[in-house]
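All protein chains but one are shown in place.
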Amino acid sequence: MSKLEKNKNSRGLGFYLSIYRKILIQDLKTKMSYRADFVISTFGMILTNLSGFVTFLILFRNFPTINGWDYYHMLFLYGFSLIALTPVQCFFDNNWNLRFMVRSGDFIKYCFRPINVFFYFMSEVFDVKGLGQLAFGLGTLIYAWYHIGVAVTVGSIALLVLYIFTASLFMIAIMNFAAATAFWMEGSGNVMVIMFRFKDFAKYPASIFNSVFRFLFTFIIPIAFIAYYPSLAILAPDEEPLMTGIAPLFGLLVFYLSYHFWMRGVKRYDFTGS
Amino acid sequence: MSEAAILMKDLCKDFKVLNRHEGLKGSIRDLFSRDYKTISAVKDVSLTINKGEIIGYLGPNGAGKSTTIKMMTGVLEPTSGEIIVNGNIPYKDRTRNSERIGVVFGQRSQLWWSLPLIESFNLLRDIYMVKQKDYEDMLELYRSLVDLEPIIKKPVRQMSLGQRTLSDILAAFLHNPDIVFLDEPTIGLDVSMKAKIRDLIAGLNKTKNTTVILTTHDMGDVDALCRRIIIIDKGQKIYDNDIDHLKSYFGSYRTLKLRLADDTWEEHLIDESKEDIMQIILEKQKLSGVKDIQLQEISTEEVIKKIYEGGVA
Partner (left out) sequence: MSPKKLIALTKAGIEESLQFRLGAFVTLFANIIYLVLVYFLWKAIYASSGTDVVNGMTFEDTMIYLILATALFNFLEMYVVWDMSRNIQSGKIILDLLKPMEYKAYTFWSYSGNHVVLFFLTFIPTFIIVMFVTHGAIPMGINLVYFIVSVILALVVNFHIEMLVATLCLYTESTWGINIVKETIVLLLSGASIPLAFFPEAARKVVGMMPFRAVYDVPLNVLLGKGGADTLSGAASLWGFQAVWAVILIAASTLFWNVSVRKITVNGG
């Protein structure tokens, strides 16, 4: 007398996409009904971006180049990093709530459904504010691209899309690692805040660091992959470093590892909070 | 129907916790400390739960109830021992296990906080891949058991605690699971809401033959719903039998109330297997005169209280 007769293997990518789409539509519907919140958050996001831009302008007002990178090339990096940071902001923002849920024990509710815990957890929050950042980043990137004069071809656009996707994987992975520390220790909020601050350095060329730190930011906390290495694929296709070439594969690997670390945390967590 | 819903054999679960030290000095020491101790939350628990039963799973706070539930739902892996739920080992395939169970955790809602209830239901239908026909039938059944109208279009965040609990219970039964775990479902609710919830649980159990594991501190829930109860204390099973049997098992207790000559009431808890009630009445009669007599069955609440306090057993 089996109550559910169905194929248990049928929860594939299509299933998850359709669930995500449905949750997203419902979520957006309710967000529209909280207009004040939406307006304030969007304003906050624009202000953050503006402030970052102002800092950037002030810097270049005092110093014309940084390590051989002129204003427009730096602007390109800046725009690129903003776009690459959009997915983590839009789709993985619930990582910021992880530590509270773990500590209070509320996290357990994600473990009772027959779907992937990581997916279920992340699907709960879609952060619309990230879209403002995307617009800002796109504007900056196009402006810089135009002034640098890189040819606009199908190839270069395809490359850009591939590398933006790659770059975003790195930031998502970093935040997954940082958030998942909540399963092992208290005060993991600090780890997240710090990692989130590290990303501010993603918009500078990694060549400013000495070899030790370049290694650190390439392999340990891979912020050099958020803008520097990927942009070189567009800006210097003839002399791109090895890291640029392997970035897409490396990105997938790092993301996969971060996902496993996160899920290990779930397994290990004893849900003693109550 | 002889197949067991849940089977546990010598189940154990240990936790490692850091020994924290007191005070400012202790906090600094803890920064570097590797001083762990092992706590066994569940010790050698064996039990069999049959399909369609409603089990009252009781025990004082920290007895290991929720740890056991977490093992049954596949969230925690046992340290040792065997556990089989619906024929599966829950922690080995949590996803498969959770397709056939439903869980309600007292005051924490598992529904989408800002969505209207019906949208949460629709999402759950998709997540559990319930056939549209079955889904509609289930909603029909719900409508016959409770009044859905006031809550179905309401976002969960705007609901009262009672409405939220009701919604969570409905959501847990939505995919017609074999087993539903209810942790303190009536906590904090008023009397009429409690009655409503109990009727709902009883109704769903009856129509769908769903096994229900109920943990609660409210003996009203137990009296209204459970025929069999299991009690654990300090991680060990100390009672597993019929609720009727419970009262005689720990002694045939009754409360004798006597109104004495000076109009004061006196209460005696009497174990009939050891004392003779008539004897006591006669003695009292001689001593101070008895004007009125009342004999009351001991309530489940009192028995459980005695067990938790270690008075009996």
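We just call them A and B in the order they show up, numbering each chain from 1.
Convention: contacts are C-beta pairs under 8 Å (C-beta built on N, C-alpha and C of every residue); 3 or more make two chains touch, one makes a residue touch a chain.
Keep in mind it's a predicted model, so treat the numbers as computed, not measured.
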Option from A:48, A:94, A:116 or A:156 whose C-beta touches the chain left out: A:48
Selected from A:201, A:229, A:255 or A:269 as touching the chain missing from the view: A:201
Which of A:18, A:33 or A:190 contacts the chain that the document leaves out: A:190
Contact residue for the chain not shown (choose from A:13, A:36 or A:242): A:36
Subunit A residues that touch the omitted chain in the full complex: 34, 36-37, 40-45, 47-48, 51, 54-55, 58-59, 61-68, 129, 181, 184-191, 194, 197-198, 201, 204, 208-210, 213, 216, 221
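Note that only the chains that are shown with their structure count from here on.
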Parts of subunit A lying in touch with subunit B, wherever the complex brings them together: 3-4, 6, 8, 10-11, 18-19, 22-23, 26-27, 30, 105-106, 108-109, 111-116, 124, 267, 270-272, 274
Partner subunit A, residues of subunit B touching it in the complex: 15, 66, 70, 73-77, 94-96, 98-101, 103, 105, 108, 110, 112, 114-115, 119, 122-123, 126-129, 155, 175-178
